[in-house]
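All protein chains but one are shown at their positions in the complex.
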Amino acid sequence: MSALRPGVAELDLPLFAANTGSRLAAWLAACIAITLLLTAASLLIGTSSLETSLGWLLNPDAQSSVILWQIRLPRTVGAWFAGALLGLAGAIAQGVFRNPLAEPYLLGSASGAALGVTLSLLAADASLGGLAWAGKLGVTGAACIGACAAIALTIMLSRGVLATASLLLAGIVVAFLLSAVTSLLLLSKPDVWRAMQAFLLGNTGFLSWSSVGLLGVVFIVCLLPAVLLSRGLDALSLGEDTAQSLGLSLPVLRLTLLGVLSLATATTVGQVGIVGFVGLVAPHLVRETVSVNHRQLLIGAPLCGGALLQAADLVSRWIIHPAELPVGAVTATVGGVYLVVLLWRRNRHE
Amino acid sequence: MNNLQTFAAAAAPAAPSTMSQPTAMLSCRDLTVGYGTRTVLDGISLDISAGHWTAVVGPNGSGKSTLLRALAGLTTPGRGTVSLRGRVLESWPRRERARRLAWLAQDAGLTNLTAAEVVGLGRFAHSGWLAHRRSEDDAAIRRAMLATGSLPWATRRMTTLSGGERQRVLLARVLAVEAAVVLLDEPTTHLDPPHQEDIARLLRDQAHGCGVCMVSAIHDLSLALTADRLIVLGDHGLIGHGTVREALAGDWLSAAFRTRVDIIEHEGVYLWRPALAAATRA
Partner (left out) sequence: MTILDARANAIRAAALRAAALLALAWATAAQANVVRDDLGRDVRFDHPPLRVIALLPSITETVCALDACDRLVATDRYSNWPPQVKALPKAGGLDDAEIELIVSLKPDLVLLSRSQRITDRLGDLGIKTFALNSDRYSDIAHNIRVIGEILGLDERARGLSESIAADVQSIAAGAHRAHSGRAPSVYFEVDTAPYAAGPASFIGELLTRLGAHNIVSSDLGAFPKLNPEYVVQHNPDVIFVSGTEAGHLAARPGWATIRAVREQRFCSFSAEVDDTIVRPGPRVADGMRALADCLERVSP
C-alpha cells in the first residue's frame, strides 16, 4: 500500500495542534506580568534606596511625587514603548529580508542618526543661526531626520526596494560612509565627543510623558499595518517567486513594511539614542520559546522587546546608582551573552 | 470503505470550472527570454491544453525552468506574450490570476511554519491578507494534504521534516490553490522512487480527473516519459511539443540530448538508457 493512500484514521488527523493557542496565550500573559512587575519595580529603583522610595510611595510629598510620577514612571513606560518599537522593527526586518540576523538599524539608520546629532551639535557651536535651528530641532529631531535621510539614501542607492540583496548591501555602504563622515567631523571638534558617546550608547534618562505619548502613538501606527501584512510575510518566507505566484504584491508589501520599519527606528533613535540588540534578540526569543507564524511574531516581539528594554533601563539605573550606565551598554552585554548561549547550544546540537 | 474510493472522494476538489474549456488553457507566442546577453528561449510558441499532464524535458541549460517561469508570469519576456485562457497574462488582475495559476518553485525557502500553515498559504489568493480561515479553506488544506500523503505531519514544523516530507507539503501547498493551471519546477526533488511514482500518479490523476492543466519540468527522463505530452527543449530551442509517441517517432529526445540517450520500451513502459550501452550490446 502506497503511502499516498490514506487510511480511515488519517481523515481525523488535526490540521493544527490544539495546544499552540494556549501556549501562546500563556507566553503573552507571562510577558504582560513581567512588564507590570518591572513597572512597579521601577518606581522603587533610582537614586534613593528602596526604603526611601517605599516611604515616598506611602507618604508622598511634592518633590518625591515629582521623582516618582514625572521621572520614574514615564521613563519606564517610555522604555517599554521604545523596546516594543525596536522588537517590532527587528521582527519586520527579519521577515522582509528573510534573514535571522537582520536588525532595525540595517538600512544605515543608526549611522544617519549619529551624523544628524553630530551636525546639530556642531551647528549649535558654529553660529547663532545654527544655534537657533539646532535648538528648535533638538537632539531628538536631528537624530530622527538623520535616520530617515540615511534610509532614503540606502533606498536610492539600491534603486528601489525590490532587490533584497542590493538593499542590504546599500545599507552597509551607507552605514560605513556616514560613520566615516561623523568620525571626521568629531575629530575637528572633540568636545562634542562625550555628548555623542552618550547618544551612541543609548539614554533613557530623559523620557517624559510627552515622549511616552509620541512613542505610544507611533507604536500603534506601526503595529496595525504590520500585523495586517503579516500573512504576506509568511508567504514571503516560502520564496519570492512563490509569494508572487500566490498573488502577493511584493512592492506593496516591501514599501509598507520598510516604511513602518523606518518610522519605528527613526522615532526610537530620536528618543533614546542607539540601543542595540533589543531588535535582534526579541524576535529570536519569541521564536525560541513559542515558535510562531508572523502574525504571532509581530505581536510577541514588541511585548518581549518592551520588557527587555524596561529591564535594561532598571539595571542601568540600579547597578552603580546614583550614577548610571548607558542603557545600550546593558543591552549589548545581555544580548551578547544570549547570543553566545545560543551559539553554544547550537554547537552542542551538532 | 474502499481505500481508493476514500482517496478519490477526499482528493476531489470543488472542481474548478475547467470541464468545458477552450482547448488551449495556457499558450505563448514568440516567447523570447534572455539573461543579459544570453538568449535562453528564442521565439517559442506553444499551446498547452487542460486535462493533460505535460512534461518539459531537455538537457541542462536548455531553459526548462525559464520556460516555466515565463509561463507563470514570474519573468518578463524580452519579446512575445503568454496567455492564460485566451487573455494576456499581464491583463489578469493579480489575485484572479493567482487563483487560476499555481506555481511550485524548484528551491523553496526554509520556513519555520507548521506543515498545515504552509499548505494554508496556498489559500492566500482566495482568502487574502487578513487570513481569516474559513471552513472551505480548511477543507481544501485537508484534501491537498491527503492527496500528497502529508497529513500525518500537519502539526509539525517544516524544519523538523525530512527533505521528502517537506517536498510533499510543498506539493500540497500547490494543490491547495485548486488552480486550473499548475506549473511545477522539478516536483520530485528529494523524493525516493516509490514516492516519485506516487507523485507522478497524482499529477496524472489531477490532470485527467480534475481537468487541471498540469505542466512540470522533470529532469528524470523515465518519469517524464510517463506523462501524457512532452515539450522537448534542446540547446537551440524548442525541438517538439506533442504526445510521447510523437516524441519518440520524431526522435526528439535523441536530438535534444545529442544522441547520448536511447529510449527503449519494456512491458508498456518507456525507459531511457545511456547511448554508450549500445556499443556493448553488439
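Per-chain residue numbering starts at 1, and chain names A and B are given in the order in which the chains are listed.
The rule is simple: a contact is a pair of C-beta atoms (placed from the backbone, for glycine too) under 8 Å apart; a residue touches a chain by one contact, two chains touch by 3 or more.
Note that the coordinates shown come from a computational prediction; the quantities given were computed from them, not determined experimentally.
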item: Chains in view touching the one left out; value: A
item: Of A:14, A:100 or A:138, the one touching the omitted chain in the full complex; value: A:138
item: Per the touch definition above, residue among A:33, A:180, A:195 or A:217 touching the missing chain; value: A:195
item: Touching the absent chain when the full complex is considered, from A:35, A:182, A:203 or A:230; value: A:203
item: For chain A, the residues touching the chain missing from this view; value: 46-48, 62-63, 66-67, 70-72, 74-75, 124, 131, 134-135, 138-139, 187, 190, 194-195, 197-198, 203, 205-209, 317, 321-326
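Just so we're on the same page, only the chains that are shown with their structure count from here on.
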item: Centre-to-centre distance between chain B and chain A (centres being mean Cα positions), rounded to whole Å; value: 43
item: For the chain A and chain B complex, residues of the former touching the latter; value: 1-8, 10-11, 13-17, 98, 228-232, 234-235, 237-239, 241-242, 244-249, 287, 291, 293, 295
item: Footprint of chain A on chain B - complex, ascending; value: 1, 3-4, 6-7, 10, 69, 72-74, 94-95, 97-99, 101-105, 107-109, 111-114, 116-118, 121-122, 124-125, 129-131, 138, 141-142, 145-149, 151-152, 154-155, 157, 170, 173, 177, 194-195, 198, 201-202
